[in-house]
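Handing you this structure, nothing more for now.
Omission of a single protein chain aside, the complex is shown with its protein chains in their original locations.
Right after this comes chain A.
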């Protein structure tokens, strides 16, 4: 899929923008603080209705404006779709082909994007919540069911944590209700965990070949999903559900004492193993970056497998973070296959020579110079 046109109004430093993009590689070039990343962010927000940089809509809306409007034309196999998103400080409205979508979940997925920013190279070594976020964002785009289950899960988790706190402070006493909340939470948690395990297995398949190529066949990358349940319980939704229920039951007093839910997808993690060893602990910086790069690139193929189309790739200043060899791998993997937007401060990089016929957009102070 491709974004052919984009219109922005009062988004960050873009008061008004209208652009037509190439289906290949689009290079956004400009000095610092001119709006290159803001443009990538606009595409990200258009796809997912929320930003990767902030949870506050106000920051996305230009100074002194009440709403930010984003409008994009997306070319998919099945035809063109028009996406419209209006952001207000407290709410947002999303339209597909001029029809307003009451549920954001029916809007998300119309445009699939993968963002690759310098922080993503720390996916392996960074905090666990970065890896959970990675799974939720990427799997949520591929599967509506995943998005639904994860949203319900978070909501019920809030209710359950709140009730555990009430029990802790003796403001509430009903243990039957706690058991109901536990069952309800376990049902959604089981779906989320099962889908994570399944999708990670597929992602591993794609990332292994990419990783082998970058590491010259010397290393094998594997993912391991870290959860409190034993491995043999992860084979079906039902067995995960029963396992979680048993855990909630066995740890009831502990959870009440701490006033928080101690098991579930919000506590799980993802480990990267190279030749059987945990890269976050035993790997070199280079190995960690290779693992992160291979994982990100594998996502492109996995999304194609799950949704039938390649996503749009957003590369925010990533090339400067990679050495020549990895840059070459990255560019050969996406060239002529995936519509890509990449930001850079100069065209002199050697990598630019690798890109055939890029569409170059010079960006200055919130405008595209022709």
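Methods note: contacts are C-beta pairs under 8 Å (C-beta built on N, C-alpha and C of every residue); 3 or more make two chains touch, one makes a residue touch a chain; residues count from 1.
Note that contacts and distances are computed from a predicted model.
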{"item": "Hidden subunit of the complex - UniProt protein name among \"Aspartyl/glutamyl-tRNA(Asn/Gln) amidotransferase subunit C\", \"Recombination protein RecR\", \"Aminomethyltransferase\" or \"Beta sliding clamp\"", "value": "\"Recombination protein RecR\""}
{"item": "Hidden partner chain, touching residue among A:152, A:208, A:275 or A:345", "value": "A:152"}
{"item": "Omitted-chain contact residue, chosen from A:22, A:166 or A:198", "value": "A:166"}
{"item": "Residue ranges of chain A at the interface with the undisplayed chain", "value": "103, 105-106, 144-145, 148, 152, 155-156, 158-160, 162-163, 166, 172, 174, 176-177, 179-181, 183-184"}
